[in-house]
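Sharing a structure with you now.
Of the protein chains in this complex, all but one are displayed in their positions.
On to chain A.
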Amino acid sequence: MSETSNAIDVPSAQVAGDTLTLSGDLTIDVIASVPTDAARDVARIVLDGVTRFDTAGAWLVVQMSRREGEDAIEVSGATPAQAKLIETVRDIDAPPQAAPERRLLRDGIVAFGHAIWDAVRDLLELTAFFGRILVELGRLLRHPGRARLTPLVYHMQAAGLNAAPIVTLMSLLIGVVVAFQGSAQLERFGAEIFVVDLIAISILRELGILLTAIIVAGRSASAFTAAIGSMKMREEVDALRILGLDPVTVLVLPRILALVLTLPILAILADVAGLAGGAAMAWIDLGITPRAFVVRIADGTSPWHLAVGLIKAPVFALIIGLVGCRNGLEVGGDADSLGRLTSSSVVTSIFLVIAADAVFSIFFALLGV
C-alpha cells in the first residue's frame, strides 16, 4: 500500500448554521481529537468526504446524534456501508452505566472484614481437610494393601532425597555461623567451651528442623500445589473421580505420607551437618578438638534436645503437605489462580510452620524439657 493512502486525513468538524459537517478520517486512531460537543447546538449532521470510517467513527456519530439518550438528530451523507455501520452501532450502544460510587474508608473496612473472614474460613477448611486426611489414613491402616507404594516412593525421592544436598549444605553453613558468632561472644568471658552447648542446643532443638522445614516448604509445598493444580485445570482430577478414585487417596495421601516419612530423616541429616559445621568452626576458631567437642556434647547435652527437634518434624511435614495439597485442589480454571495459590502455599506453610514452632516452644517449656 502506498504512502499516501496510509497517511491520516485529519478529521474536521465544521459547524455552519444548524449543520455539523464531518469530513476526513473518522477512525479509532483520530477519534479522540474530534470534540464530542461540536454537535451540541446543531440540528443536522452531514458526513461529507469521510474517507475512512470504522466502528469508533460510527460510535462518535451516534453519540453526536443523541440528545439525552434519544436519537434526535438526522444523519445524512453516509455511504451505504457507513450507514449500515452506524445503524449497527446505534442498535447496540447503550448509555454508560453509572460507575459505582467509591467510598475509600468504607471500602477499606469492608475489604478488611472480608480478608479476616477469608482467613478464618481458610483455617476452618484446612482443619476439615486435615480431618479427611486422618480418616483416609485410618482407612489405610485397616487395609494396608490399598497403599499406593509407587507414588509414595516417587514422592519420597522428589521431596526427600532430592532435597538432601541443599538441606545438608545449608545446615552446615548455619552450624559454622552459629559457632563463629557464639565464639566471638563467649571468648570474652573465657567460656569458649560453652560454644559446644550453644551449637548443640540451637541446632538440635530449633535451627536444624526449622530451616529444613522452611526449605522443604519452599520446594515441596509449591511443587504439590503446581502439580495438583495443573491436573485440576486439565480436568484430570475430575477424570479420577469418574473412575471412582478419590483424589485425596491418589494424589494427596502419597505426598503427605512421603513428607511425614522423609522430613525427620532430613532433620537428622541437618542436625549432623550443623554439628559438623559447628565442630569444624570451633576447632579452627577456638582450638576445640573434635574429640573434645563430642565428649562435651555427650556429657553436657540432654538427649531431649534431639528428641524435641525430631518430635516437631512430622508435624511440620503434615502442615507443609496439607497446605500444598489443599491449595492445589483449590485451583480454579485459570492460570492466574494457579500462580496465586502456588505462592500462597509457600507463604502459608512457612508461616504455619513457624507458628507451630512457637506453640511447641511454649509446650516444651511448660513440660520443662
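What we mean here is this: a residue touches a chain if its C-beta (ideal position, glycine included) is under 8 Å from a C-beta of that chain, and two chains touch if they have at least 3 such contacts; residues count from 1.
As a convention for this text, contacts and distances are computed from a predicted model.
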- Note on the structure: Per UniProt record, missing subunit out of "Molybdopterin synthase sulfur carrier subunit", "Putative ABC transporter ATP-binding protein", "YeeE/YedE family protein" or "Anti-sigma regulatory factor" is "Putative ABC transporter ATP-binding protein"
- Task: With the full complex in mind, choose from A:16, A:92, A:141 or A:298 the residue touching the hidden chain.
- Result: A:92
- Looking at A:32, A:72 or A:184, which makes contact with the chain not pictured? A:32
- With the full complex in mind, choose from A:43, A:245, A:335 or A:369 the residue touching the hidden chain. A:335
- Query: Of the residues in chain A, which ones touch the absent chain?
  - Reply: 1, 6, 27-29, 31-32, 54-56, 59, 81, 84-85, 88-89, 92-94, 96-97, 332-337
